[in-house]
Structures are given as structure tokens and as C-alpha cells.
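This is the structure I want to talk about, given as C-alpha cells.
What you see is the complex with one protein chain gone and the rest in place.
Going by the order they are written in, the chains are A and B; count residues from 1 in each one.
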Amino acid sequence: MYDYIIIGAGINGCFLAHELSKYDLDVLVLEKGPDVASGATMANSAIIHPGHDPKPGTLKAKLNVRGNELYPSVCKEMDAAFRQTSAFVVATNQEELAVIHTLHEQSQTRNVPSEILDRAQAIYLEPNLSDNVIAALNLPSTGIITPWEVAFNLMEEAILNDVKLYLDTKVLSIIARPKTCYIDAKSGDSRYAYEVITGKGNFIGSNIINAAGVYADEIYSMLNPIDKFTITSRKGEYFILDKLPEPLVSRVIYPIPSSKGKGVLVVPTIHGNTLLGPSSEFIDDKNGDFTDTETLEYVRSQVKKTVKNIPFNKAIKTFAGLRPTGPTGDFIIEESFDFPGFINIGAIQSPGLASAPAICEYVMDTIIEKQVILKEKKTYIKRTKLPILYKMADSEKQKLWKENPSYGKIVCRCEHISEGEIIDSIRRPLGATTLDGVKKRVRPSMGRCQGSFCQPAIIEILASELNISVEEVKLYNEGSNVVIKGESN
Amino acid sequence: MKIEMPCIVCPNSCNLEVEYEEENGQKKIVSVSGHLCDRGITYATDEITHPMRMITTTIKITGAHIARLPVILSDEIPKELIFNVLTEIKKIKVKTPVNEGDILLENILGTGVNLLASRSLL
Partner (left out) sequence: MREHELIVIGGGSAGLAAAIGAHKNGLKDILIIERADELGGILLQCIHNGFGLHAFGEELAGPTYAERWIYKLAETSIQVKLNTSVISITKDHIVSYSSKEEGYAKAKGKSIILAMGCRERPRGAIAIPGYRPAGVLTAGTAQEYVNIKGYSIGKKIFILGSGDIGLIMARRLTLEGAEVVGVAEIMPYSNGLPRNVKQCLDDYDIPLYLNHTVTFIDGHDRVSSITISKVDDNLMPISGTEKTFEVDTLLLSIGLIPENDLSEIAGIKLSPATKGAFVNNELETSVPGIFSCGNVLHVHDLVDYVSKEGESAGESAANFVLGKSNDKSESIDVECSSDFGYILPSKINILGDSPVEFMYRIKKPMRDVTIGIYSGDNLIRKTKKKTLLPSIMEKVLIEKAKLGESDIRIAIIKEESI
């Protein structure tokens, strides 16, 4: 029997798995996708919002501010990139100026650093702000990360500390076992244990953490079809621009928020690209992460309102992400009343990423502490850093090359990623098994050619490292094989 | 009858104007214009009376750093024979060394056309 079964290896599942791995607990993580961070964690704005805009009194407000506080140290500890870029909320008319003032006051009451800049001050810092901008609310504590990097690193360390991770494992049903099955260590009371039925076997846990993103409602309703909640997918479509000789913006640029959220943003990324988006539309299909002409056009027209000189001809990719939206507008983070030991972490839409470390802290402090005895492990293994050559000085690179010549062979010409790094990404404890997995870990194919040059090489490295045929190598999902067996083979 | 056709002989892609007559199912060229070289006339005549095509493809090779050897025909073949000739070509496999211009298959299907290696793989 596992102490905890975590359903979903998104950013929240990863934070909790990592935290629980520090204690003498048996932890299992079940993930439907072929890799960790394959849902909302993969496709979002990658911003660590400062916590200026959630409604007062919500969990969102509290956890966003706390999450923003925690990120710099979390990222440092996990060897993940974090950059405090600051952000502007820009106003283009008097009405919007009033909103900025309200947000400023709200920020002040939350101890979120903020100041109002006039047009001249704002333009001085961000020369590409649109001509309509009359003022900006500066939010200096805003940061950016690479979300899946944080998730991978957390989960990898969790695995090193005996957390079990099953990928490609979809939960089919959950059964509450009779009340005699689980005896609470603290109170001595007996209650349900939970059996999780998957395509890859059945697992029993005394506690369940439901961190299944857009599917969190379906997971909970497997157990409790009466008192369920509903998660709706809100789709966001984005453009990614190539690295530019001069950055378009160096801060996150927010328009005035609306009922639909924070609006369509212009965001610098950790690796020097620019993200434009997201749109915000409710959709019925939880698999409906496709882009469409009208929405992409909408994103184009919206970003022009806050930023000018956007080189749309430098777009290298478009994508869509689904945000899990709940019924109340706030996060759902609670232990089920009817099913003790079953924790729902649902409706973690924006600012979910920014709140993630605080959500983990909150769940630990308010729920888990009461459920189990937390005894720290005697030995805890830190993960080793992944060498990232493009960040290194030549002397460091040369040192690595002497240890292993494959660090000298560049495979991805756009991002300068070596064969050695690609092999590392596959051989790591939480190693890549797909083309996207390699790309997310060490970035080949992230650049301007989007893999048209390096994919044929990476596919062969993957095949050789995984000891499979080239035809078996997948882009991502089951069935997403890139080359197929043909007569000519 | 007068028609326009792009010449496919070389990348110049001359736009040919071809006039021809048809008698008892037999086509006869009256005039060709728009060509930069005389090969255009030959092409237009062939294209109207019996179209010819060059084909290139690859065959399996072992012992080389790449999996396929590119190959080319020594001359054009009748267009309608393309897939039959390909079937013959796909039957063969070669081993290194191969030199550019080596004959890999002779007189394919009695056309008098040979299959040549279009690169060396040593």
C-alpha cells in the first residue's frame, strides 16, 4: 500500500512528489501522458505573476503572492532557470488608468511591489510599447521560468529518492475499499483505502492526491459521482517568435485584465524568444488543444494594442494550451469530506504555475501534516546538474569535451546543442524517451528551423540509446511515430 | 493544332509553342518555337509523338556510411515504362565500393538504357 498516490505529473504533482520524497513515505505518481509536464504545464505563459490581480480573499491571491516569493529559491535549489523580469500592466485610456490605480492599491495591501509609471518613464524602459499607452503599473517582482524544466527537475530528484513514476498510465477507475482497510497512524481510526485501477495494473493507496489538471473532475467523479465538481477547459493560443537581434520587450507586458483573465500578453522567454498570447475561450473537448485561424488572428490583433513593431514574420511556432477552470473562479484545494485521505488539487488555472510551490506548501501544512507522520529520510539524494554547454565558457566546454568527445559534436545548429547533451537527456534518471522529451529537456529543435535539420539525427540517437528501431521512435504520444515502415525499408 | 508547353529538358524551362497535325492517329510536328536550344525541338517532337522521361531513384547499399545509393538512367525511357523500370531497379542491392558512373543494371527491359550510380560510395 502506498502512502500517497499522486494522479498527474504536472507542475503540482511534481512539487508534491518532490516534497513527499523527503520523508519516509511510499509515493507513487501515475501520469496518463508519455512524459511529465505534458498538460497545462507544457503550454502556458511561463510567468511567475507577482500576485497583483487575483480577487481579495481567494486562495489564488494568497498562494500567488507566496508562490512568487518562493520561486527564486526553489529554482536555485532545483537548478532551474528563473529570471525576475518585472512586468508592466499598461493603460491606454483614462478608464484603464483607473484600473491600474486599483491594481496598484491592491498590490500595496498584499505587499506586492508596484509603482505607477507615466508614459515617458514606461517608454524609456520599454521602447516598443504601443503609441496608445498612457501609463503603466510596474510590477518588479514578476518573473519567468521554463515550466517543464522545473517539473522535470523536481520529479527527477523525487525518483532518485524512491518515488515511483508510471508514465503512459491512465487511471480508469478508483474504488474506495472498506473502512477497515486503513488504520490512521495518528488517531488509530479506520477509514477507506483507495484502489486505483489503471491500464497497467491496480495500485492501493491510503491517500490520493488528485492533480490531474483538466481531468481532475473526471478523476474525482470516479470516486464521488454525487458531490463532484466540474472543470472546464479554457483554451489559450500562442505564437512564439524567433530570437531577435534586439529584444522586442524585456518585461512581461499585460493589458488591463478582463473577466476572461489577464488578457493577451507579450512575454520574453528564458531562452530569448518572445511569447504572444494567450487567447481565452471555453471549449468542450479536453483534447482540443488545436489552433485555429480566427483565434490566431485575434491574438495578433490584441498584442498590437500594447506593443508595436512586433515582427510576426519571425514566428517559429504556434501552439494551444488548455487551462483547467473551476466553478468558483478560485482554486479547489481540499481533502474530500466524504472520502478522507483523498485530496483534490483542482481548477489550477492562472496563476497556477506561479502558485505551485505555495500550493504544495499549503497542502503539506493544512492537509498532509494531519494525515501522516512526516519523518525525514536519513539520506536524501540531490540530483546532479545537467551540463548545458551553450551557457558555459569555452574552457568549461573544453573540459567536458575531454571527458566525452560527443560534447564537441553539435547536433542542433540553431540552439548549439551537442550530441553529448542529447545522450545525457536520454540516460538521466528521468530520461527522455521521445523526440519531444529530448527537446523539452535539452532544447534541440526549439530554434528557428524547428527540427528540420536535427530531427533525423536525434531520431537515430534515440533509437540507438533506447535500443529500438527508428520506426519506433515517437514524437510524443503513442502513435506519433515520425518515420513509418515502408516497402523501401 | 497549336499548343504551349514548358520544355522540361533543362532548368531553363523554355515555354515552347508547338504546332502539330494529326492524321490517322499519327501526330506530326509542323513547327516549334520559343526554344533556346535545339534540344527543345527534340523534346517537343518526342513529347507529342512518344514522350520520354529520365528517372532517378535510390537503391539499398551495404557497407557505406549512408543507407541508400542514388542512381540514374543512362538515357531517357518511354514515359509509360517508368513504373516497370522502377520495379526492376528496386530488385537490386549493392555493396561498396561503388564508383560514380558504374553500371549497375544493363539494358533494362530491353530499352537499351543502363542504370548508373550517381555517386561514389567507397
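Please note the rule applied: contacts are C-beta pairs under 8 Å (C-beta built on N, C-alpha and C of every residue); 3 or more make two chains touch, one makes a residue touch a chain.
Not measured: the values here are computed from a predicted model.
In the whole complex the chain that is left out makes contact with A, B. The hidden chain makes contact, of the residues B:Met1, B:Leu86 or B:Ile103, with B:Leu86. The missing chain, though absent from the display, is touched by one residue of B:Met5, B:Ile41 or B:Leu109; that residue is B:Met5. Note that of A:Glu19, A:Glu157, A:Asp289 or A:Glu421, the residue touching the chain absent from this view is A:Asp289. Although one chain is not shown, part of chain A still touches it, namely residues 239-240, 245, 287, 289-293, 296, 313, 315-319, 394, 397-398, 401-402, 405-410, 413-414, 416, 418, 448-453, 455-456, 470-471, 474-489. By the touch rule set out above, chain B reaches the unshown chain at residues 5-13, 15, 34, 53-58, 60, 65-68, 70-72, 79, 82, 86, 100, 118-120.
The definition used in the following text is that only the chains that are shown with their structure count from here on.
A separation of 55 Å divides the Cα centre of chain A from that of chain B.
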